[in-house]
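All protein chains but one are shown at their positions in the complex.
As written, the chains take the letters A, B and C, and residue 1 is the first residue of each chain.
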């Protein structure tokens, strides 16, 4: 039996930090060994520092851990990070310089030319980029990122389509859960009996991250997918689960059956020993009125994207709806899966 | 002082029927004189037959009225109708044959070649089509319809754009309120903490009705706007107010300022004596995060469409968000405005 | 025609401050002339300083007003205040000392022995207490308060019962709207698909304020009603409108009909010229399943309390449900009605 790898969490009190803790409870490879958050929390017991918001009891062992200062000294060599971009911009390089593997959900470095933006099902090969990072060469440390939560569902659904038929244009309109804005996040006055048709910087992130994820590694940089995309992002009264209406123009014609087959056959991680990899990462549902966040977000223990309503689009070629759990698949689970992939590649 | 025109309501107990009653209370031209609903309600007092769901006290006079059988005998000559399509398909011609002006919110005859589908701000000239209806020639009766509630906001926003710059392609994704499904309508188990990405026949209605509304009268039929449209419809946890994300490809280039000016200057009914016509039918809001249903649905006493977030679209030319009150502007108020328009044209 | 009295608003950018602005638009006696808020807002235009959250367009005149520093210099002589207790504790006496009539919704001085806590329908006579306030004697200024928003509905419903039958014990369990917590207030993660069975200090406020409101003026202090009360407060997913389940033990027996009659006949302000006084402050509804916040909160333009479900209680004597609009009747409207009452008494 292997010893588990101790990991640290930067941003441990936030919504995604809480999900790391929940999802790593009983994880076969990793073990939470260090928790850091803002100065305000540092020195307190985690159970007092965090306002625990999950439907899963905070493990006693974690509640009793003392929140450490957010500094590399004393931190383990593997760090899961989910902090605001301005903080990430300073801290993540500091930890990488100190020799840490920084596996990050933060947005700060996702589009940096030498930082891989990876979902293992989509572009695991991009992880090789870390070998050229200056941190890696100096201290062994590196930074790897996963995408924004809203990109996650669409890119999983689009990857097998891109591989089989090519993609030229994408239209995406999201209806996003409030947990994506963290805690306290969205005021209830803004979401009860309401829709907020705006999430700052979200449309830009969707449009650029999706192209990098579907891009090709060219030497040591990623050539983004040469497709055009228009994204519109909305906040709705849902706790967890982002729903996205997607239309797509293909490079080569495809029938409905062919697209569904592409989804059903999409199992790029089969056979690899990755505990968080869902058996079926894209799950097709034939019902008229699915996917729905409350009913489908927990498929594949929250790691699968559910697709439905595939039908012709009058402007592009096909349209469909895709749903994924924004704090599991779209954030904490994505980081963990990246870590598992890095481990299987011998990079942790 | 003119005497008010007595009107009857077909489908008086439904959600739209209730809105007719609310909106006609104190109307300067029309007066509710007759209420009809299903056989189950017939013979009961309205106050007992209807499950009143509006935030407006049911007027005592109306509560005491006895629900009539849904037959032309005894009905007044002007009928506001909002009933399910299969029922409308039988009843509305029966009332028109009997000489009634049937001003309808039902979907049954919206796309019939000899029936005008009209929003007065958009295509009031189409009302002339009634003169060729067989009912009109025989008994003086006719059928006029207004559009589906989801079309209403987009078509108001698109009309001034179409007039100034031409429209070639439209993308629309809706987030619709539950009141649009009537009562009991959407089960709460389906909408709390959830989105339902499907509303039966709604996408088809949006795509075809919008083209007829923006079409041109050619002899006695409407030549639909020769544009292509792709609509996706979703139900969200909102009581009233449909929000639609729209992208549009223009025939001729337009700047952001020109489009906003087109909206601001769009006052096609100014100077006509139409009590329900909003002074400013399309209201531009410059805030980042508007329109929002809870905050904007009651603009223009529920009869205005609010537009915001105008920005370039990476695929088409421009995208924006439009919101309108689905049971006022999108249903009962639209019928009333059609009636006011017909009256001003001397057809009632 | 009288000239309107210029009034100032302390806490103008908050939820209740916004309601003052809305409700005073077109008020026959008062006119908003001065707006003050925190230092952060001071010097900005109101339209920029406030995050306007009401379903009512911010009047342009108000949007253009510059937010003043929260100091008596330059303020008008009548101040409507709604600020957090620690701030009120400092500011309200400062304004009163400077000769201002401070008519307050803040909680700081509600229980102060020389400050009247008044709802005009319930205990207008308590307003005389201001004549003994030291501020009044020195500068003419004074402080008058209205109660906590959750007390408002129950105390209106209980006043006619207390007058007719006496009250010995009260049980109250509230289900409160999120607007009562201000903005940003309750995080949406806490209220979607949830109930929060706790609101800090609310139960204590209910229990003590209700007794002072129903108390008797004895010389210059209020002798609280000698009854016992147990309150439990909960937050639910409602935008506006607090619903309270009340049980009551009477001093003298009463029938259901007698209690309903007491409510129906309760019109203590009839004949006084108070524009915000609802014609029928307590409105009985005989339906099984009412009152409901969405349907009943706007009765009497938001100033009436609605009562329903009167039935025997197995432990005390009678139980019923009462609902009132928490930011209109329960806050801003209560302040305005107090001001109207003070004016009619010649004290403004």
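Annotations
Definition applied: contacts are C-beta pairs under 8 Å (C-beta built on N, C-alpha and C of every residue); 3 or more make two chains touch, one makes a residue touch a chain.
Model, not experiment: these values are computed from the prediction.
Listed residues C:62, C:239 or C:342: the one in touch with the omitted chain is C:239. Of the listed positions C:26, C:218 or C:288, the one in contact with the omitted chain in the full complex is C:288. The omitted chain makes contact with just one of the residues A:129, A:192 or A:339: A:192.
For the chain left out of this panel, the touching residue among B:75, B:214 or B:237 is B:237.
Hidden from this view is one chain, which touches chain C at 169, 171, 173, 175, 190, 192-198, 200, 207, 228-230, 232, 234, 236-239, 243, 245, 247, 288-295, 308-309, 313-316, 319, 321.
Mapped onto chain B, the interface with the missing chain covers residues 15, 53, 178-179, 183-193, 237-239. Although one chain is not drawn, its touching partners on chain A can still be listed: residues 53-57, 192-193, 239, 294-299.
Here is the rule we go by: only the chains that are shown with their structure count from here on.
As for how the two copies chain A and chain B face one another, over half of their interface residue numbers coincide.
Once the centre of each chain is set as its mean CA position, chain A and chain B turn out to be 42 Å apart. Of all residues in chain B, those touching 2 or more other chains are 192-193, 239, 294-295, listed in ascending order.
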